[in-house]
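Some chains have been omitted; the remaining ones sit where they do in the full complex.
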Amino acid sequence: MTSRLSVRKLITVICESCLEETITTAAKEIGASGYTVSDARGSGAHGLRDGSWPENANIRIEILCDEVIATRILDLILDTYYSHYTLVTFVTDVGVLRPEKFQHRAPSHER
Amino acid sequence: MSDPVILFFILGVIAGLSRSDLKIPGVLYESLSIFLLLAIGLKGGVALAQNNPGELVAPIVVVTLTAMVVPILAFLIASYGGRYGRADAGALAAHYGSVSVVTFAVASSYLTRLSVPFEGFMSVFLVILEIPGLLIGVALARWSAGNTRWAALMHEIVTGKSIVLLVGGLIIGYVSGEAGLSSITPVFFTLFKGLLAIFLLEMGLVTAGRIADLKKSGAFLITFGVVMPLISASIGIVTASLIDLSVGGATLLATLFASASYIAAPAAIRMAVPEANPSLSIGASLGITFPFNITIGIPLYYAASQWLLGASI
């Protein structure tokens, strides 16, 4: 099976819901081919965020991309959001069937 | 006997504090707030259609100017009294400079119960007061920072859902008039107070959740949450007498001045002043000022309006 699959990065960002548009727009500008968002609630260093009202809801953003773009997204998050926002990020190696779909288009960035 | 809508708020607070599993689904909250904003806009529009909008220009200018004092005062008090940094003081200024739609709804429900008449165009002030205080708060917070994207911020505030629904409702109500709206009044007017009651139940739950935040924030913030609306309400009543509002209108204007935003302001501040700690300003506005206003504040502002303006009617 693994022969057919290419490794890509899955970046998952769990953050306050007011960041949805900012982060997804930035990810696309940086070169991500897409993203997926779902609603979430949770608890962490900033206390309980149970989604009982909009200011208090979290989202879960997933971005499938190659390593070049993953690095840029992590940089963006570190530089722009980590200091002031409620935010957790993790990166997973996943296998995808159509690797070209999740690759930056400019050839200079290809691995 | 108190207004039943307030009892729903208290029920929510008690349920929240006793850690009940009662939860109002987030979607119901959003749906009810869409309804309330539209309904208030429509009601204002119908009232406006019965007036000459031209006559409102002067009062609007006066109210906008005096209302600008509120965020500046809030900023000074928070900076010097509370020793908050520029960002947090600005955020507080933005919240208290803007207005709370639900507090306004509770106040008009209070007056209707007592059969106190008020000017129908008060919801025009509601719309107009939502924005400037917010902008002043952001300006104060970002004075020297310099990299604020004002155009994006203005777009976000002006196209924010509360402005869109309030202004949209106002225009639809104005264009259609009372007769034109008659087919939709069973939803927007007849159901208003019952749905407001359910919304306040949820507000009670949310308020209860904020009380933990407040414990951390300490005595200054709690005092601020009670004193600030008293100061703003006074400015509101004085303004009301300048523009010759009735006692009911003065009560509503005082309430608008006294109320602190917890819908438009938190969202805007989070994007424009991210370094401000949201639990300070939301804690004060939602955890202290909102319950204070709807339970003690409104009757107080009514009494003060009666005392100051009552003779002239």
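Every chain is named by a letter (A and B) in the order it is written, and numbering of its residues begins at 1.
Throughout what follows, contacts are C-beta pairs under 8 Å (C-beta built on N, C-alpha and C of every residue); 3 or more make two chains touch, one makes a residue touch a chain.
All values reported here derive from a predicted model rather than from experimental measurement.
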Formula of the whole complex, where the shown chains each stand for all their copies: A x3, B x3
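Heads up, the rule we're going with is that only the chains that are shown with their structure count from here on.
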Length of the line joining the C-alpha centres of chain A and chain B, rounded to whole Å: 36
Chain B to chain A touching residues, read off their complex: 23-24, 26, 29-30, 202, 205-206, 209, 212-213, 262, 266-267, 270-271, 274-275, 278-279, 282
Residue ranges of chain A touching chain B (in the complex, touch as defined): 16, 18, 22, 47-48, 50-57, 83-85
